[in-house]
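The other protein chains are all here in position, but one chain of the complex has been omitted.
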């Protein structure tokens, strides 16, 4: 099977679904001739033309809102937000509108929309090219939130997201675009939304993570020789509660790792779930590692590195929990 | 001391600070001649005139963004979002701008802004007149998020918020506006932001809540005769970690009650904090009661009542945790 | 030229006497529905409601111009629009009574936020302005699929201030989409008057800034609204792009049942506004055009009253939704392709 980078896998997925389904079209800033600022849509404009690969004016309200209208009419828009950070102007359209359309009409209308956006830090992009915003979207029922950590999953989950009859918010780690490479089959396949993946089996503790951090968790477990079970969430919402609880029941310990700022991040939800469903199995507190609560990621690489979770900090957190 | 409703206390606070500080002005939709849709600003237009009680065009981006600009210039804007649900169009300005101004300039600029908004359900207002959105704002470092549960606190916290040199998001329960009444001193006083309050002392468990739900928790504890310590958060972010942890260390059990939809709500953060700092003291899982994950509050009163936490459900959750 | 003076305005637009009678009936029905819902609110039976009193001509006249395939994006005040579009009064009342047999929302939304696949009405919502972007997306979908359909977007003067309006107008103009922006300027965004909302004389002045056609009409004149909408639709179908139609009208009641306009509107102004009644206007027109017939008018009133009475009883007899039903339709309940292919 060919080895592909995550960005290639994403491009593959878009191409496959545009081929499969004439209702699928891509819209966003610079997605057309340029092929997107990370080249996720590279080549699609040439292949499918402007109608299906549409450069929009600079207004995220419009990108989301127009996509929502088209989705209600049966098309399958894939809207790109140039950075996850810049999806916030569209938050009202996504959270108040897209999320509620099926429910508020008791099924008469639906909103089969995908919103894609690069997220994550480590590229010195500072406050508005580094954010993790999954917690915001995950908190709104009616939205599905997906974050792949492998190229294989990126392709399969994105195809699943496009075929999903409900709105899916799809975040891709920008530093992972070219860093993450693995085997990606040609042709189309799907990876189910809502299912976590055991990325590494183990008995000493459960480490829950996703996206780029997942890799750091795996590396830390490897390097430390800790028998950690590493769970790749893949879907942030709805969470795969059974997978989390099942693993923690087995290991008795749980560490959650996110690149997002800590407070009110998704780490808390996992702590709550584990308390609710696996409390008696716990041999230690549900623990977490995240970016400290700063209002933005600093541009200075020294400061950025100092703030972000990395292999060493994860290893340290694992050791601490193992000792408990 | 005079007994006042929460809405009167809020009006008092605005009036007091407009009197004390000429830099304070109020802006929003319908805050002027009409006095706000809940009459929070009733009488202020007459007293202070249009410059200080400003009816804006219908654009929350502008309400927030213009207030931010004025705040950077040293004024003390108090922006009203007509409903918390309608603050979402302004989310970018509040979360990406207001929250970051002090940090991104290393203190050169600040943003002494207050955003007030009615939140909460129980008034048959359906999807967009019922939301609890505190988790969204609490997740953004750089913002303070405050929710009073008494008229006394409403006044003291709002005055503190206006005097605070940083952005404060201030949510007021719309059903509590007239339902909640207690002793409110004349003149100005402050209640510190960042400090929880023990609303009821007890030893059997800690119940953490805020806003209207706090009252239901108190009533449930009373009715059930459960020796619960009821903690009123008052400030959602930054959380009063010491107060939460201190109480749970004493009682050994913790129930978190919110009116927000459950997943990724602030209940998770409290579960995580308790795990981190009081795990060894726990005699049962951190538990929670919230609104089920629905995309919106239904208009039908029967459905609405069925969904929302209430005294009976809280009492049941308390009994369950007590039995543990 | 002088011969034209003898042709009535409706004839000049190709409308027959029956059309005018139908317009009249729809406006009467709209008002009857509106009055009843308002009263039912005062009786505590309808929990909240935004009246369209004074806006019947703008709503019925524009909707009457639509083809069956055209799509509509609406706000919370468009009772006349959905009536003209053919929504049954029973459905409207079942909705207002949050009953389980309402096809629009089944107890979920507050009254008036209609949505219907059959009638090509995109589901409405409360956040002001959002439907503008949806409507443009709908027009995009029509063009995308090569269909000869227009989308008409209903919104108020207040909505023109939103970011959604700006995004929608600009995008529609750039792509010359088949959109009719139908602004009912009722002079108020709740209590905020036009003077605090915008600094131009007419909102149509904004159209040119987007490269769009702007048409100002008397929103109290159903024939004029019909004509302007039909012209805008013709432009839309023929690829000439969007049109901004501003229908000036009056809001003859408070913003909603929850509002009390005595706080911000002088009684003498409200009284003066009452004189601007689109229904009285049409009556006068019909008289001048020799289309008035007391019998027809009486029948219209009686028929509307009977429909509304029937619908009220229907709604009252209809079941409320089961509480637990509210947990349904969060996501599609069928397994998706994605899920079928895996695991």
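Note that the chains take the letters A, B and C in the order they are written out, and that residue 1 is the start of every chain.
Note that in this section a residue touches a chain if its C-beta (ideal position, glycine included) is under 8 Å from a C-beta of that chain, and two chains touch if they have at least 3 such contacts.
Keep in mind the model is a prediction, meaning the values are calculated, not measured.
Put simply, the hidden chain is in touch with A, B, C once you look at the whole complex. Only one of C:163, C:178 or C:227 touches the absent chain when the whole complex is considered: C:163.
In the complete assembly, the contact with the undisplayed chain comes from B:70, out of B:37, B:70 or B:230. Mapped onto subunit C, the interface with the missing chain covers residues 161-167, 170, 173-174, 176, 195-200, 205-212, 241. Residues of subunit A in contact with the chain left out of this view: 29-30, 32-35, 37, 55-59, 61-62, 85-86, 88-89, 124-129, 292-296, 298-303, 305-307. Those residues of subunit B that touch the chain absent from the view are 25, 51, 56-57, 59, 61-62, 64-75, 77, 89, 92-93, 96-97, 100-110, 141-142, 144, 159-161, 163-166, 189-193, 195.
In this text, only the chains that are shown with their structure count from here on.
Compared with subunit C, the chain whose C-alpha mean position is the greatest distance off is A. Between the Cα centres of subunit B and subunit C there is a gap of 37 Å. Between subunit A and subunit B the centroid-to-centroid distance comes to 30 Å (mean Cα coordinates, whole Å). Computed from the mean C-alpha positions, the centre of subunit A lies at a distance of 40 Å from the centre of subunit C. For subunit C, the set of residues that touch two or more other chains comprises 105, 108-109, 125, 127, 163-164, 330.
Within subunit B, contacts with two or more other chains are made by residues 61, 85, 88-89, 127-128, 293-296.
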